[in-house]
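Yeah, one chain of the complex is gone here, protein chain that is, but the others are all in their spots.
== subunit A ==
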Amino acid sequence: MSHEHKDNVGAKLGMWLFLFTELLLFGGLFILYSVYLSRYPHEFTSAGKELNVVFGTTNTVVLLTSSLFAAMAVTSIKRGEKKTTLSLLVATLACAATFMVIKYFEWTAKIHHGIYPGSPKLAAGPPGESVFFSLYYITTGLHGIHVLIGGALLAWIGTKVQGGRLNAGNNVMLENGTLYWHLVDLVWIFIFPLYYLIL
């Protein structure tokens, strides 16, 4: 009971295993994407053109920057710079919020045009487009949920840094939190070209 057990390698191993499961979760959606892309290449192309590349690119830059801040936060906590760590985490969260705001405008614009899963407009259009937009909403929606979860996780870890429980000697939790954040980033790196660029 009094036995203190700390295993940073184990903690990171566990986190990596969990990240694999997250990748596979999105993997299911990417399988559907590839199958339906091969079935409806023309519909996917014309539907993909309706997505706003400017919004998508901005969000990619925002998310990549947030990952940079998160990685810098890990370096700075290892150097024992508590204040810098906290400001870097706040910057990460600010980027996350920006991402979600842009996503919100992007989605509402689309929904305004009658493009959402199960909408009458899509039901009347070619079947491939309906499939494309359903996949688009579910994939980016699930990704958005992960942005929120990752943001909440980093905010919670931030309070621990603030309270001094995470510090230069004990920071594996921050490292794991940022690993999760990089996963969120990584998934977006695949979503962005597949939906916005290559079509």
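In this text, a contact is a pair of C-beta atoms (placed from the backbone, for glycine too) under 8 Å apart; a residue touches a chain by one contact, two chains touch by 3 or more; residues count from 1.
Just so it is clear, contacts and distances are computed from a predicted model.
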Candidate names "TIGR02186 family protein", "Phospholipid/cholesterol/gamma-HCH transport system permease protein", "RNA polymerase sigma-70 factor, ECF subfamily" or "Cytochrome c oxidase subunit 1"; UniProt protein name, chain not shown: "Cytochrome c oxidase subunit 1"
Which residue of A:V62, A:I77 or A:L135 touches the chain not shown here: A:L135
Sole contact to the chain not displayed, among A:L24, A:V53 or A:A152: A:L24
Subunit A, residues in touch with the chain not shown (by the definition above): 1, 3, 5, 7, 9-11, 13-14, 17-18, 20-29, 31-32, 35-36, 39-40, 43, 116-118, 122-123, 126-131, 134-135, 137-138, 142
